[in-house]
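A single protein chain has been omitted from the complex, and every remaining protein chain is retained in its original position.
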Amino acid sequence: MSTRLFELMLWAAGKTVLLSAISIAIGLAIGLLVCAAKLSPKKLLSIPATVYVSLFRGVPLLVQLLLIYNLLPALGILVPSEVAAIAGLALCTAAYQAENLRGGFNSVPRGLIEAADMVGMSPWQQLRRIRAPIAFRLTLPALVNEMILILKASSLISVVGVIELTRMAQNLSASTFRPLLFYSVAGGIYLAICWLVAGGGSLAERLMRTGSSR
Amino acid sequence: MTKRIFLKAAFGLSLMLAAPLGFGSAAHAQDALERVKSAGTLSVGTETAFAPFDFIDETGAHVGLNVDLFEEIGKEMGVEIKWVTLPWDGVLPGLEAGQFDMVAGPATITKARVERYRFLTPVAEATVALLKQAGDDTIEKPEDIAGKLTGAGKATAQLAQLQAYGKTLPEPIETREYVGFNEAYADLAAGRIVAVANSLPNIAYVAEQQPDTFAVVLPPFGEKSYFGFIGSKRPEDQSLLDAVNEALLKIKADGRMGEMQKKWFGQSFDTPDEAPTPKV
Partner (left out) sequence: MSLDFSIVWQQFPQILSAFWNTIWIWIVATILAILLGFVVAALRRYGPLWLNLLLRLYVEVIRGTPFLIQLFLLYFGGPFIGLSLEPIPAGLLGMTVYGSAYFSEIFRAGFAAIPPGHIEAAECVGLSRGQIVRRILVPEMTMLVLPQIVNMAIILMKETAILSIITVPELTLVVGAIGSQQYAFVEAMTMLALFYWALVELSGWLGGLAEKKLSKFRFAH
């Protein structure tokens, strides 16, 4: 493989990483909202949140992406390829992240919350000082896992017109007739990115653990 | 109780969906030519697995007859071309959804499509023929594919013609539908299928590039047909499509199109200015 083609693959990998990162961040924000709605005692909030989670976890991402790209414009919302890709990935990961966060919030020990009540913390203070930090620490491994899942799932976004790592490999293996080479290189790049993310995740976990022991 | 809440939620959701609907149709009505000229970019949907019209060469560059032609169209109209590349089965839905101003492709001019889309002046011949493995002497003429496994690109006119042709043969054929023609060629080379149906200019190019692997089966089995760029039939799009068509006719009249056809197909085509009404 010439240097030029390898550079193209790396450029495409950059796009994969960038779009995945944006999607994860937006997905986390939506996921928090959905999680809050789902934990709410008000059915008006919790039922739509439950439907949301079920729907976005129940439909293949491939189909979600095609629907977002082709259905939203019909409703008057024009979405360029990159936006459709981010929307698809973010809405999908939000459903999973909401469930992870819910698990995290539910695992905060009751005793801690009761103690906070006793010392007179307001519910907002409790959320900020106790429930959110603990839930975040508990869900960090799941978040890292979700990052890796979305990185890999982004291999599908070429169906809405984004040229990312998988699409580039597909294009170049067709034009050079060397699918084995280009798909292997793409696989290797995905692997390297995923390992980096996983490594970063365990580093963050270790740092947080030492932080809490102090 | 739950039911009432559900109804309320459904009502809220429908309001959310309906609001942009009204807004959107107003925004859509803007004249397409004005919009493109003021933005300075013409966005064109296409797929890049359709050599020699639109493909990625071995250096990774997007090249082909479409790229050359649209560069000239851009010059004539004073706009930049923005390419949006999708798998082919997503291109026409994308046009209908309004994701881009028009489609390169090019698309085979068929009866069903003419009813639904506006075709510009033809840019090449599209008559469908078969590509086989080089040296495969079990297929000497099109009807030899009877009872065998063949392939074509998903959602293409060539696939539809292949399936229709298969029904006329003494033994039915089986067809596989690929994301793009490149994958179909790869499967032909791997021997999983015996023939790929695609338009003559495409498969002639592929066979010329890899004479050791592929060969064209003559004569073409399909009806004589043409390739054209397409746009929607929405009234607000017509001014833009008129302008692009005018530019194309100019490029054709002064011989630039003929030169490009020679560059990519090794020959120029005698295409009519207006596509004849297709029979299929």
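Just so it is clear, A and B label the chains in written order, and each chain counts residues from 1 on its own.
One rule holds for everything that comes next: a contact is a pair of C-beta atoms (placed from the backbone, for glycine too) under 8 Å apart; a residue touches a chain by one contact, two chains touch by 3 or more.
Here the structure is a predicted model, which means the values were calculated and not measured.
Colleague: Can you tell me which of A:Met1, A:Ala29 or A:Val59 touches the chain that was removed from the display?
Modeller: Hidden-chain contact among the options goes to A:Val59.
Colleague: Determine which one of A:Val108, A:Cys194 or A:Met208 touches the chain that has been left out.
Modeller: In the complete complex, the chain left out is touched by residue A:Cys194.
Colleague: Check the options A:Ala25, A:Ala74 or A:Leu207 and report the residue that touches the missing chain.
Modeller: Considering the complete complex, A:Ala74 is the one touching the chain left out.
Colleague: Give me the chain A residues in contact with the hidden chain, please.
Modeller: 54-55, 57-64, 66-67, 70-71, 74-75, 148, 152-156, 166, 169-170, 173, 179-180, 183-184, 186-187, 190-191, 194-195
Colleague: Just the residue numbers, please: which parts of chain B touch the chain that's not shown?
Modeller: Counting over the whole complex, chain B touches the hidden chain at residues 89, 92-93, 96-97, 112, 116, 151, 154-155, 160, 176-179, 183, 186-187, 189-192.
What we mean here is this: only the chains that are shown with their structure count from here on.
Colleague: Spell out the part of chain A that touches chain B in their complex, as residue ranges.
Modeller: Result: residues 2, 4-5, 8, 43-44, 47-48, 66, 69-81, 158-161, 163, 168, 170-172, 174-177, 179 of chain A touch chain B.
Colleague: Per the contact definition, I'd like the list of chain B residues that touch chain A in the complex.
Modeller: For this pair, the touching residues of chain B are 1-2, 5-6, 8-9, 13, 17, 20-25, 27-28, 45, 48-49, 55-60, 84-87, 90, 93-94, 96-99, 180, 182-183, 186, 189, 210.
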